[in-house]
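Sharing a structure with you now.
A single protein chain has been removed from this complex, and every other one stays in its place.
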Amino acid sequence: MLALLLRQVRRILVTALLGGLLGATLVRLGPGFGVDERELDNRLSEESRQAIRAEHAQDSNIALFYAHYLAGLAHGDLGFSRSLNRPVAELLKERLPLTLGSLAYGILGGASLGLALALLTVIWRAPGIDLAPTLVAGACLALPAAVIALLLLWMGAAGRWAIALVVFPHVYRYAKNLLMATYQSPHVLAAEAKGLSRVRVLFAHVCAPAVPQLAALAGISVSLAFGASIPIEVISDTPGIGQLAWKAALDRDLPLLVNITVLVALMTLVANGLADLALARWRPAQQTVAA
Amino acid sequence: MLKYSLALLLTLNLGAQAGGELRFCLRGDPKTFNPLLVEDENSETILYLTGGVLIRLNRYTQELEGELASKWKVSENGRRIDFDLRPNVLFSDGTPFSCEDVVYTMRQLMDPAMHSPAADTFRSTAGATESRCTGPASVMVRFPGPVAALAARFDEIGILSARSPHKEAAVLGPFTVAEYKPGVQVLLRRNPNYWKRDANGKQLPYLDAIRLDIQQNREIELLRFRRGELDMVNKLDPDMYDRLNTEMPHAVVDAGPSLDWEVVFFNQVAGAPLPDYKKRWFRSDGFRRAIWEAVNRDDLCRVVYRGHAKPAAGPVSISNHFWINTALKPPAYSVASAMGRLEHDGFHRSGDALFDREGHKVEFSMITNAGNKLHERALTLIQQDLAKVGIQLNIVILDFPSLIERISRSFNYESVLMAFTNIDLDPTDQMNIWLSSGANHQWNPNEKTPETAWEAEVDKLMQAQAASQDLKVRKANFDRVQEIVAEKAPILFLVNPNALSAVSANLKNVTPALLRPQIYWNAERLTIGTKYVSQR
Partner (left out) sequence: MKRTQKIALGFLAVVALASLFAGVLAPSSYSEQFRDSISAAPSARFPLGTDELGRDRLARLLYGTRISLLLAPAAALLSTLIAAVIGGLAAYLGGRWELAITSGIDLFLSLPWLFLLLAVRALLPLNTSPVASVMITFLLLGCLGWATPARIIRAGTRTLLNADFLLEARACGVSSARLFWRHLLPNLRPILLAQFWISVPVFILSEANLGLLGLGIAEPLPSWGALLRELENYSAVLQNPWMLAPVVLLLAVVGCLQVVLRTEDQIPC
């Protein structure tokens, strides 16, 4: 068990660091790398311009940069952000709690709303009962995250609920389809024929087998939520990781971008790893229930 | 009864002393609190409010005024400046201010390793800078070569303490940095040791504090202003101005055309990766003048800027009363005249399209930076205007780093629509643009030798005006530069956008100026509330 866990941790770490390298390469090869807005300042002398270019030239060899980065990482030094003029570790320490909080609210809120509505739809099973939630879900999908965030701000609500509204349609649609498909399984028909109550059929024979696949959705929700957090944090001016990522991208701040890529990769891998673990542990139970 | 009266007196007394808190927004985190390294707008705001300077350019009257220096004298043809310093001035932490602090600041500033942009404005010639105390309360600074508008340059230099243990946290300005929460806000509090008093002898500033919220989203900034959470908005977009004007007409301020430019220029770099026939078009004076005449600047001002802009004639805004060459006028919009120039240059119409003498269809791209709605609209407008002379314009929106890379490194572009921000009235600030060897000579930067006769002439004129201390001579030289630029059109000046801002009725003593910072240039005399205070 411990060995398995250690292997998983190792896999996650190696993949995340590989992600960092690939991310750094993408940034390096992208246009606008190494240029600085300061070069447009009329006041600068030629020496100052050369000094600015030299600063950026340090990062141009991606292999060297990444080697230095890994060496620094071993000592807890995450590098220095040129665009914000502060150590990356400090920036992440300040902003991570805010974003994690928003993500937690967003994912739990969106998942709860989606699951609750999916369950209600499945419980009542009347024709057209799912029309309203479906249309609301459609509305949430159709509106840009930025517009949802603005609407919420205007109403005085926190931007984090915009993340919930972005996650909810995916959860609702998927959970509804899953639960309805499970309802049509032979074992559910058998259970109903045996005279089990609707509630017991729903929870023990419909929801229980669906849990592994719902767990898979939990992993996706992390990347969805983080993706949504970028425009939402930018719009609502929340000083979280999403806003930092956007700023880093616009300024081509390589140290910052690499760290954020590694962080996002870690979060995604851990969330999906846990979801997979849940999937693996539930399967024996599922087979027992089906039998 | 007595208790009641005492309580009332106390409250009134406190009310008369309390200055309130001014609230407005910064667009991002300040990159530095070191006055000598300030480059970005947010750090400049902090510097303006906390930094003590020797000489201040009064943004309203546009005259120089002594601050920490009660008197100054420029000599040796602009190489040397002597200051008489104000006595009994203290830093915010109580450390006495003396000539040694000025010497220390200048040494730090001119240190080549510092790469301070403010220092670069003094570096007209290579060599060391000399600064020393010439008396108990006087100091002199001597530069290796003449510096144009020498005295005005000290407006940007915040004096540091040579002796204070708090280093750059010890300031001489009206406010000090009390708190900085990254990504959230910067809180400034009044400097208890600020030297300046009003005409009644009351110590300035009137305000207790200034809270600068870090807010990038302009819609939210406007929303908060409407709700009364902010006292001013520094820069308003024209459509936001109009929207606010319908709701709160007393709150909006249009200070008239700013010093900024909205311009178009073409790629004239010989080695650019463009087809030769396109290079020939862009290098033709006639072609550029024709484009200039084909763009309807009045429509740009009216439609894109909602009337809050003025057509521009050249590199000097109409608001820059001294330096503008009043003989020059913006070229009139005329499709006929534009076609005339194009035909003279060998172009001809065939159907809806324009062709050059070799039969190439005239089609080119114009790039601008993303995220700027005004630029995107302006480009769409220009696209339709150029279609009238048969030119197909392809609009390409690029993110800012990609745009900078194209115009300053790879030169892989055809034409650009850009904004230039001008802080200063003095044309010496534009040296790097007009000198052919300049890095900001944007259409063809860093020329080893002037590639055209007119660029050689402009080089001579700009250097002459920078070397002279006689304003009449400088004006005459720069007038001629403006004439040449109008004739040769290396940059097509479109409009000067107006300086738009919003001010809450709660904020008193506001006298909007044209130069930045427009609203809070007299921050030490601003106050919140309904009390009358001295203007002088």
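Note that the chains take the letters A and B in the order they are written out, and that residue 1 is the start of every chain.
Just so it is clear, a contact is a pair of C-beta atoms (placed from the backbone, for glycine too) under 8 Å apart; a residue touches a chain by one contact, two chains touch by 3 or more.
Because the structure is predicted, anything quoted here is derived from the model rather than measured.
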Touching the hidden chain in the complete assembly: which of B:N394, B:T421 or B:T511 does that? B:N394
The listed residue (B:N193, B:N234, B:S402 or B:Q518) that touches the chain absent from the view is B:S402
Going by the contact rule already stated, which one of B:T134, B:T326 or B:S365 would touch the omitted chain in the full complex? B:S365
Which residue, A:P212, A:G242 or A:P255, contacts the hidden chain when the whole complex is considered? A:P212
In the whole complex, what residues of chain B lie against the chain that is missing from view? 219, 222-223, 239, 243, 246, 299, 302-304, 363-365, 367, 369-371, 376-377, 379-381, 383-384, 394-399, 402, 412-414
Please output the residues of chain A touching the missing chain, sorted low to high. 11, 15-16, 18-19, 22-23, 26-27, 29-32, 122, 125, 127-128, 130-131, 134-135, 138-139, 141-147, 150-151, 154, 169-170, 173-174, 176-177, 180-181, 183-184, 212-213, 216-217, 219-220, 223-224, 231, 235, 245, 249, 257, 260-261, 264-265, 268-269, 272, 276, 279
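Simple rule for what comes next: only the chains that are shown with their structure count from here on.
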Centroid from C-alpha atoms only, then distance chain A to chain B, rounded to Å. What do you get? 41
Enumerate the contact residues on chain A facing chain B in the complex. 31-33, 35-49, 51-52, 84-86, 91, 94-95, 150, 153-154, 234-237, 239, 243, 247, 250-252
Help me check something: in the complex, which residues belonging to chain B touch chain A? 28-29, 31-32, 39, 112, 115, 117-118, 120-121, 123, 182-184, 214-217, 219-220, 223, 399-405, 408-409, 429-433, 439-440
